[in-house]
Every structure is written in structure tokens, then in C-alpha cells.
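Note that one protein chain is taken out, while the other chains of the complex remain in position.
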Amino acid sequence: MDKKYFVSSSPHVFANDSIPKIMYTVVLALVPAGIGAIYYFGPRALWIILIAIVSAVATEALLQKLMKRSLTAWDGSAILTGLLLAYNVAPSVPLWMPAVGSFFAIAVGKMVFGGLGYNPMNPALLGRAFLLASWPTHMTIFTDAVPRGGTVSGIDMMTNATPLNVLKSAQGILANPQQFTPEQTREAGEAIGKLYDSLDKLFMGQIGGCIGETSVILLLIGAAYLMYKRYIGWKVPFTFIGTVALLSWIFGGTEGLFTGNPIFHILSGGLILGAFYMATDMVTSPVTFRGRLYFGIGCGMITFVIRRIGGYPEGVSYSILLMNLLTPLLDRWTRPKVFGGRKKNE
Amino acid sequence: MSVVHEFTKGFYKQNPVFKQALGLCPTLAVSNSVESALGMGAAATFVLLCSNFIISLIRKIVPAKIRIPIYIVVIATFVTIVDLAMAGFLPALHKTLGIFVPLIVVNCIILGRAEAYAGKNNVGLSIVDGLGMGLGFTCALLLLGAIREFLGNGSLLGIPILSANFEPVLIMILPPGAFLTIGFVLGFFNWLENRRAK
Partner (left out) sequence: MNDILKLGGLLMLITVIAATALAGIYNVTKPRIEAQKALELERALTVALPDAPQEAIFPVQQNDKVAYYIGYKTPDKQDTVGYAFVARGSGYSSVIETMVGVDSAGQILGIKVLSQVETPGLGTKVEEVKYGEQDPWFTRQFLNKSADQLAVDKDGGDIQSITGATISSRALTNSVVQGYQKLLKDNLTQK
């Protein structure tokens, strides 16, 4: 490191981090959740992860060759995209789906815009959105992959067996009780009660869901490591999760205001995965202090609105994608004043 | 200015969709199947042909100050004719194209040709130009419609082409698929142009 005598413009900050170092560290932080997924959902989860990664790296290498760019497919960013994509699909999807999803994520989500650093949206989430819009039946059915040890007791028979799915259909029944039999209404109420009683399973990951989103504890271990290494900040994840918690406490209940269960909303779905690993993506999130706060709050609000009144039970991925698109504006609005610079009206 | 050139320019050189990027709204909206692409293309071609004819006919008596309202009245008349005729004779197609037929009125290809061509050229050339541009628009719609229906439904003109094991890429027949397809097709044509320029 003693021969770095570059003459360059400001900022004259030198960090010992490189793209591969950061990327591989994030991949490492995601490994515990992956091991958890393989434990809960079996070797199929491993296959999906491997296929997604291979497809992502191969797509990037191929396109860089075609575009006559220098080959950087091994800098870890493609691996991370593939890994995150695999974490965002149901464990029962056909094996060609992660391959197609990774191809789309890299080709359309990243290379079309010019490669790493130029992508306006998180490529892995774009790949997930593509898969969800193209093959919604595969992406939204979780019954074929029951986690080891069974799912949350008593509600196994629902075909869409993620906790948020159950909550959504139960709340749908409770909102229009006259359209259903009293028995169905009672069952819906019981289902919600059971969900709120199984927060420990949600925390450990013994629930239906996408491959890498279920185990909160394993995701948090990785996130803590990344925070210790200062690769992710606290602003986006904490404002994101905090907003979801606040809104779900106020508006999330079925018996009026302030009856929701914020802990349930934090632990279920892809909130932890999204808030710590995808909303914090360096390329697609704001760089300013206030920008990051607004970004996290915006993500949280969109997530909750989709969960509560949208057509899908889960809204983390769409909320991040939408806020990604706002990132350039947020950065512009929250640009700090230049020290010693003039005020606007002078 | 040869007649042949006036006819063929609409297909590639000045293709309304791929080269002039005009009329993108109907292009995006109705290119989800070959059938609706054909219907929309035929309707727009008819309107374009008729409006070019009438406008070039009256171009000498139309004062410059009120030419736009007059063009729009002429175009709207023909669009209404197409709409009524379609409802009467092709009800199924009328149902699928729905709101997009009345919207041909504001399709910028038609007003664009009236303003840029029919208002300045004689009747014969204007008809040739309208036909060429209309067919060029139809071809563009057909290309997009074929790509989207093939990928998004595994069929062409409603007839299944791919085996039943193929799981259609639904997004292609949804609105985002329209943007993806037109983006890549436009990119492809620009790439061709750049290569030719070299």
C-alpha cells in the first residue's frame, strides 16, 4: 500500500475497502441464513442458491464479453445478486426459475444500465419482481415446502402458508363477516391468535416463506457483523423497521387503532432480509444523512400499505424498488450545504 | 421524391414507432397479442389513409391559423366511423381494443403526418405516404405483438405454438412487458443504425 501516490480530486479519503472485499463480506454475512434455509427446507434450497449464483455470474461474464468490457464477474457483486435472488424465491420453485431470475436481474437490472454502480434499482429485487409478475403461482405458493418440524401449528392447511398470507386472508374475512359463515369468521379470529402466539417460531425461522427470509435470528447475526464492519449503517434498517412497527401497531389491528401487533409484523415476511441487506445496498440507496432517514421511512410506509391494503401479502421488495427510484431525488433534496458557501437568497 | 420511396420509408427508414418514436401509447397498450396488434394497425392505417387524403385535398383552402382544429375534426370523424363500424361488424375485436380505438384521434402519428406531409403534398403522394406509414405502424405493432404473445402466452394468433410444458412469461403480456419489449427492440434498431454508420 505504500505506492499509492495518486493525484486526484477531492475527497482525499482513503479506505482499505475494495468492491470484492465488501461484496464477499456481505455474502459471508448471508451464509448463516442460507445454512438455516437448507436445514429447514432441505437440499433443494441449496440447489436453488447454487443455480442462481452460477446463472448470475455466467450472465455477467457473458454480457461483459459481448459488450467488450473488462471482465469483473468475479468481483462478488454478481454472486451477491444471485444469492439474494435465491433468498427471495419460494423453496418449491422449479429449478429453472432461479436461473431465469438471475439472468434477468443481471442483464436487465444491471448490465443494460452499464454495470455495477449504474443500476438504478437493486438487481436482485428486480429479478424477484420479474419472477413474481411472470410466474405468480410458483412464487406465491409455499405449501409444497413445509419447513422441518412443521409450520405454525393449526394453520398448516391453508394453501398459502406464510404467516402474512394467513394474516391477510384472515383479516379479509374479518373485514367482511357478512360474506362468510360464522364458523369461518371464528376460524379466522383463531388463526390470527395462533399467529401472534408463535412469535418464537417466526424468530427462529420455522415458518413458510422465501428461502432466505424466514430465520430472523440468523439474518440478525450476519447483519450485526456487517454493522460491526461498518458496511451497513443503522439509519436505513432502523427507520425502515421502526416505521413498519409503528404503523402496524397503530393501524394493523382488527379491533380499531393501536391494537396491531408490531412484533409480528417485524418478524414475518422479508422485512429483516430487506431492511438489512437490500435497502442498504450502496449503489441504490441515498448517501446523505437525511436522505437515508427518508429512504427508510418511505420503505416502511410503502411496505405497510401493501401489507395492509395492497393485493399482495408482502410489500418489502416493492417498497425498496420504489424507493430506489426516488434515491437520486432524495440525494438532491438533502444535499448538505457547502461549508462556507453562500446562502440561496444572497 | 419517388413514389416507391414515399411508400417504403414508413417501414424502416422513418418507421413511426421505431425511428420517430411516435404513437407509443397505443403501441404499448395493444401490442399484447398479434390479433389486437392487427386490429389496431388496420384501424389506424384506415384513419391515416382517409385523413391524409382529405387533408391534402383541402390543404389549399385551409388557413394556416386554424389548420390544427380542422385536422383534428377530420381525424376524429374517421375515428368515429371506424369505431361505429367495428362495433357493428367486429364486436369481438371492438371489445378487446376497447378504449384504444377512440384514442386514435390523439395518436400523434396521424396528426404528425397531416402536419408534416399531407398539408404540403398532393393527393396521390399523400395517399401513398399514409398507406406506407400506416403499414409501417402495423408492422411495428405486429413485431411487438408477436414477441409478447409468443413469450407471454406461448402462442401466435391464439394458436398454441410451444408445448404445454412451457410456462408462459406472464409479464410479457402485462404492461411492463410492453416497456421491456419496446426498449429492447428500439435498442436493437439503434444498434443496427450505429453499425451501418461505421
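Think of it as A and B in the order they're written, each chain with its own count starting at 1.
Keep in mind that, in the parts below, a contact is a pair of C-beta atoms (placed from the backbone, for glycine too) under 8 Å apart; a residue touches a chain by one contact, two chains touch by 3 or more.
Quantities reported herein were computed from a predicted structural model and do not represent experimental measurements.
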| item | value |
| --- | --- |
| Options A:Y24, A:F113 or A:F180, residue touching the unrepresented chain | A:F180 |
| Identified contact with the non-displayed chain, of B:V3, B:C25 or B:L84 | B:L84 |
| Absent-chain interface as seen on chain B, which is shown | 32, 61-63, 65-66, 69-70, 73-74, 76-77, 80-81, 84-85, 87-89, 91, 152-153, 160, 168, 170, 173-174 |
| Touch list for chain A against the chain that is not drawn | 136-137, 140-141, 159, 179-180, 184, 311 |
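In the analysis below, only the chains that are shown with their structure count from here on.
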| item | value |
| --- | --- |
| Chain A contact footprint on chain B (complex, rising order) | 167-172, 174, 176, 180 |
| Chain A residues touching chain B - in the complex, by the definition given at the top | 94, 108, 130, 133-136, 138 |
